[in-house]
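One chain of protein is taken out of this complex; the other chains stay put.
Presenting chain A:
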Amino acid sequence: MSADLAALLYLVSGILFILALRGLSSPETSRQGNYFGMAGMAVAVTTTLLVVDLTGMGILLIIGAVAIGGGIGALIARRIAMTAMPQLVAGFHSLVGLTAVLVAAAALYEPEAFGIAAPGGGLKALSLVELSLGTAIGAITFSGSVIAFMKLQGVMSGAPIVFKGQHWLNLGLGIAAAIFIVFLTASGGQAKTAFWIITIIALVLGVLLIIPIGGADMPVVVSMLNSYSGWAAAALGFTLENTALLITGALVGSSGAILSYIMCKGMNRSFISVILGGFGADTSAAGADAGVDRAVKLGSADDAAFIMKNAGKVIIVPGYGMAVAQAQHALKEMADTLKEEGVDVSYAIHPVAGRMPGHMNVLLAEAQVPYDEVFELEDINAEFSTADVAFVIGANDVTNPAAEEDPSSPIYGMPVLQVWKARTVMFVKRSMGSGYAGIENPLFFRDNTMMLLGDAKKMSESIVKALD
């Protein structure tokens, strides 16, 4: 195949990837979009296989690797629980990062195969810079995603790990990596040790960048690593002079960046402050008036069922607690029972509810909640004043009125769901503890609030029983 034809086919592949993302603008077109994505991948892989000179052994190795990898991937995709989606995505990001490192190393050791060898031996300077960036970003993505995976999976505590001089250490490592990139480039690719030093520095940096970021900031971290994996691919797209990689890298990089931005905005935090981390570690400032003895109205499943049965309109606000308790199916059953009683039921989703962008939407979709009953914050916030019941299940900080009323609160200014405007607010919670941000929710102590203490799933099931 001629190089020109191959380049055009890679362009086709890139366009198919654009269409794949375009399809996600609505659920109806999204499934078709996913097929465009698969087609784009097939075009890219086929084109590459037609361009390279394959030996019998090479074919066998590639088929074997694809069969093993594809089998593992398909198995994971089929088995994974929807509640585990954040850690799955983090795990997949780590693979993209690691693959980027491997490809960069391969290009360094065998530049002829990639057509980037300099005429006098060694590599072109520009290619060296590109592949150094590729391995550095790839390694950061890899180790950062592994840490994110462990935090999300609960293998590692979600609490931020901070120490003195952390940011200076990161800065120093970044500068050291840059020096070694210069050194590698100056050596014309001969100083292969420098390449591995860059990779190791980046691996350490990836760990250091993610450990100070707390559990509640995970949606930002996952989006950010998504973005990094894109930039790593783009850097190698320059090295390999491949349009499909360039376009994809740009798409994925900007996608992750936009998601990070949306998540930060949802928390009213600057991206920089999230990256610097440590949020939620300092609980001393929060809950200053915790000493005041305040009365809480506790309710039972029967009370909740009675109130909701006689309500005209109920808005359900799910949060991470629903995911942890796997309560989405029981919740759907409760909503269905209420609908049979003639109650108008809808769902309100805060942008940062859960541990990744859109986490709650997927879980509700899994429980077969129609997506046209599920609303975003800005679309439903005005509705709370006309609702009889706001049913908050496993969410806390995203409903905290302090974000609007108390300028001294650490979350002041964060957009919140105005559940307190409903006639009655019900909180399904395991305990009276504060949320991830370590801030007390004054709503718990209001007269029109009823606390339903217990496991989200069991509580929903009890309410369903009480409704009958």
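Simple rule for what comes next: a contact is a pair of C-beta atoms (placed from the backbone, for glycine too) under 8 Å apart; a residue touches a chain by one contact, two chains touch by 3 or more; residues count from 1.
Basically, contacts and distances are computed from a predicted model.
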{"item": "Per UniProt record, name of the chain withheld from view [\"ABC transporter permease\", \"Putative ABC transport system ATP-binding protein\", \"proton-translocating NAD(P)(+) transhydrogenase\" or \"Septum site-determining protein MinD\"]", "value": "\"proton-translocating NAD(P)(+) transhydrogenase\""}
{"item": "Contact partner of the left-out chain, one of A:Ala233, A:Ile275 or A:Val392", "value": "A:Ala233"}
{"item": "Options A:Met1, A:Ile72, A:Val155 or A:Ala382, residue touching the unrepresented chain", "value": "A:Ile72"}
{"item": "Chain A, residues in touch with the chain not shown (by the definition above)", "value": "10, 13-14, 17-18, 20-22, 24-27, 30-31, 33-34, 37-38, 40-41, 44-45, 47-49, 52-55, 58, 61-62, 64-66, 68-74, 76-78, 80, 82, 85, 88-89, 92-93, 95-96, 98-100, 102-103, 105-107, 109-110, 112-114, 126, 222-223, 226, 229-230, 232-234, 236-256, 258-259, 262, 349, 351, 356-359, 361-362, 365-366, 368, 370-374, 376"}
